[in-house]
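Of the protein chains in this complex, all but one are displayed in their positions.
Moving on, here comes chain A:
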Amino acid sequence: MATGGEESGALSFHPMDQFIVTRLFCSDDAETAINECTYDIAWYELTNVTLWLALAVLAVFAMLVLGTRNRAVVPSRSQSIGELAYGFIHKMVEDVAGREGLKYFPYIMTLFMFIVMANFLGLIPTSFTTTSHIAVTAVLGFGVFIAVTVLGFVKNGASFLGLFWVSSAPLVLRPVLALIEVISYFVRPVSHSIRLAGNLMAGHAVLKVFAGFAQVTAIAPIAIFGVVAIYGLEVLVSFIQAYVFTILTCVYLKDALHPHH
C-alpha cells in the first residue's frame, strides 16, 4: 500500500480493506489494531482465511453428506439440491472430457463444490472472500495443472508431447506453433487461478465502492440501488466463475487424456 486510505477522498473506508488477512481472536487495540492483527502472521496461526475456508468445507459437507443422509426415492429439498449439483457436474465431465474422464469426476466435483461454497459464503456481508486471494486460487489452479500434466505423461508416455506438435498444420509452421503451444500451456495455471481471484476481487471491490457512495446524501438512493444490482450480479458471477473453473479443468483433463489434435 504505497498510498494510504486518506487518498480516497470522500470514502471513509478503503474498498480494498475487506481483503486484509487478520488474526482471529486478536485484541483490538485502537491505535495499533492494524499492526497487532495483521503483521507477521505465522503459517500456523488461525486467521479469517482459515475460518472461512473451514466454513466452506463445512457447507459442502452439510449440503452433500447431511443432505443425503435420509435417502428417499422421492427426495427431500436438501437431497434434491445435492442430486442436482451431482448430476450437473457429472454431465459436464462426461460432455467435455468424455467417458474416460468420469474416473476423475470426484476431484472435479470436489473443486466445484468447494469453489462455489467459498464464493457464496464470501457474499455474506462482513464475511471474508477466500477465493478473492490469489494465494488460495493458485493452490487450486496449480494443483489442477500438476495433476493434469502428471496424468498426461502417465497415460500417454512421451506421446503426450504430441499436444505441442500440431500435426494438422503445415510442416514449416509446426516449430512456431509448438513454441506458442508450450507458452500457452504454461500460462494456463496462471490464468486459471487469476481469473477466479480477479473476478471475485473486482466484484467485491466495486460493491464496497458503491457502499461508500451511499454515505453521500445526494446520491445515496442511486448508490443503494447500485449496491443491490451489483450484489445480484455478484451472485451470478460467483456461480459462473466456479462453473468456468470447473469446465476449464475438464478441458485440460481432456487434453491430458487425448493429447493429439
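We adopt the following convention: a contact is a pair of C-beta atoms (placed from the backbone, for glycine too) under 8 Å apart; a residue touches a chain by one contact, two chains touch by 3 or more; residues count from 1.
Everything that follows uses one rule, which is that contacts and distances are computed from a predicted model.
Looking at the choices "ABC transporter permease subunit", "ATP synthase subunit c", "Tryptophan 7-halogenase" or "Transketolase family protein", the name in the UniProt record of the chain not drawn here is "ATP synthase subunit c". Within the whole complex, the absent chain has one touching residue among A:Val57, A:Leu161, A:Ile224 or A:Val244, and that is A:Val244. Checked against the full complex, the one of A:Cys26, A:Ile81 or A:Ile194 touching the unshown chain is A:Ile194. Touching residues on chain A toward the chain that is not drawn are 1-3, 16, 92, 95-96, 191, 194-195, 198-199, 201-202, 240, 243-244, 247-248, 251.
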